[in-house]
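One structure follows; several queries about it will come next.
A single protein chain has been omitted from the complex, and every remaining protein chain is retained in its original position.
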Amino acid sequence: MTASKALRTEEFLVNMGPHHPSTHGVCRFLLTMDGEVVIKAVPYIGYLHRALEKICENRTYPQCLPVLDRFEYCTSMSCEYAFCLAVEKLAGIQAPERAEYLRIIMVELNRIASHLIWFGTTALDLGAITPFLYGFREREDILDLFEMTCGQRLTYNYIRIGGVSRDIPSQFIPKAKEFIDKFPSKIDDYVKLLNENPIWVVRNRNVGILPPELALSYGVSGPVLRGSGVKFDLRKDDPYSIYDRFEFDIPTGKYGDCYDRYLVRMAEMLQSTRIVKQALEQLPEGDIKAKVSPQFKPPKGEVYSRIENSRGEMGIYIQSPGDSKKPLRVKMRGGSYNHLQVMPEIVKGGKIADLVAVMASMDIIMPEVDR
Amino acid sequence: MDHTELTKYILEKFPGKIELLDTGKAEPFFKISADFLLDFCRSIHSDEKLFIDFLCNIGAVDTGKKFEVVYSVASVKNHIRFDFKLEQEYEGAEIDSIQEIWAGANWHEREVWELYGINIRNHGNLTRFLLPDDWNQGFPMRKNWDAPDFVRMPEQ
Partner (left out) sequence: MGLIKKVPVYIEKFPGGGILTTSLDYVLSQSRASSLWYLLFGTACCAIELMATGASRYDFDRLGMIFRASPRQSDLIIAAGTITKKMSPRLRLLYDQMSQPRYVIAMGGCTVKGGPFYYDSYSVEKGIDHIVPVDVYIPGCPPRPESLLEGCLTLQKKIKKEKIADWS
């Protein structure tokens, strides 16, 4: 105490980003520092503002889907899914049973793929390279499944209004089952690699603690909210589609620090494999797409529809003028938008290296923030 | 609370000040007047039966005649979700900030200000963040907005 009084320190500014390897894209922080300690962090965004909402206003509803793919490219399936659910709610379209199952299989596989990206890049940010290689190895297996179904690796355009674009090929189910069977043992490998790793524990335990009240007031959702101990998952608490037919648990954390968020995501991947397994077993035969004209005009109205994405609540607001094949307004809401907003509150008083850990554990992805 | 109960409860709680819009969808959709916004948010936030603690989204809409601002709210505790909106004329559009109730409204409101030009009262930090700092071409999300290098998709 006396030493710090005697030693005159001065605050200074550090600019972090927009081109910085650990900001997961193009986020910029202006940090007010006192030595190694962050006094204040101000995020600057907009470096990837691509005007997706303006583009959607000038496209017909089916044409919006490729744009939505690029809204949150780690889980493109979820974006399409959220948009299709919103339009179907608006126009009263019911997708066939088989399509609902296929959608859930794809969305859950995509959630695993997205968490694997998170797993790899987070570990890379904190200095571990092996998890990156491991995570992307398993992710390629999932991408193979997507590729044999719709031909794309990242931006799928698979889930369409009223169903899905095409049926799965015959080798999909055996391949998916093979993946589901082997994946839990891979998670064991990851966990063995990191859970007890002293560097990993020191850099994550008690770092970036997010209290549940603060999280809720900032609209934080998804694994970050559950890491803070709030048991809330839209798949269970506001079930959409056919999620009420599957058995799965909602993992939650206890302390709300980076380590808890890591544990929640690892457990979530296991739960997703459970859902995919059940869906593959129950998968019925039948149609895959309701008849929807490409020129169709939904009735006048507005709707906000939300789903549980791998980063939290993904919501799509659509207003239809009623007499047009183009929406009047499409507003996209991504989980990262709120996660980035709460970050200045929780990195305050920590070290600059903790900011990297917090940013990584929040799983922020910039297109979802900037749109 | 299911949707009909919720609608009934809210309509009875604020008689005459709130209007139910029949959009035919599952979740109720209300319309309120702009000067009632703060009071409305405060009471749905503190009400025991509603306890709306989660702000999902704020989005502005340019309908071509006037602005609409749509709020989507939810309760994590009570599993409730509904939307409400208010209308503003083009000239002098101004709404109250609801940051004191939900801190997460900050960026949503900033975005409404930046892209639509709807002023936010008592916001405290209305600065550019999505558009470049030297942007001087107005409010791009308005329907009548245009710029020299803005290419519209040709009609097919």
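A and B are the chain letters, set down in written order, and residue numbers restart from 1 in every chain.
To be clear about the criterion, a residue touches a chain if its C-beta (ideal position, glycine included) is under 8 Å from a C-beta of that chain, and two chains touch if they have at least 3 such contacts.
Fair warning: this is a prediction, and the values are worked out from it, not measured in the lab.
In the complete complex, the hidden chain is touched by one of A:Gly120, A:Gly315 or A:Gly350, namely A:Gly120. Of the listed positions A:Phe29, A:Tyr101 or A:Phe132, the one in contact with the omitted chain in the full complex is A:Phe132.
Mapped onto subunit B, contacts with the missing chain fall at residues 130-133, 137, 140, 145, 147, 149-153. Residue positions on subunit A in contact with the hidden chain: 18-21, 25-26, 46-51, 54-55, 57-59, 66-67, 70, 73-74, 117, 120-121, 132-134, 136-137, 139-140, 143, 153-155, 366-367, in rising order.
Just so it is clear, only the chains that are shown with their structure count from here on.
In whole angstrom, the spacing between the mean C-alpha positions of subunit A and subunit B is 24. Subunit B contributes residues 23-27, 29, 53-57, 59, 61-63, 68, 70, 72, 74, 76, 79, 81, 83, 102-104, 106-107, 128-132, 140-141, 152-153 to its touches with subunit A in the complex. Put simply, subunit A touches subunit B in their complex at residues 44-46, 49, 51, 53-54, 58-59, 89-90, 92, 216-221, 230, 232, 237-238, 299, 301-304, 306, 313, 315, 317, 319, 321, 328-329, 331, 333, 337-338, 341-342, 370.
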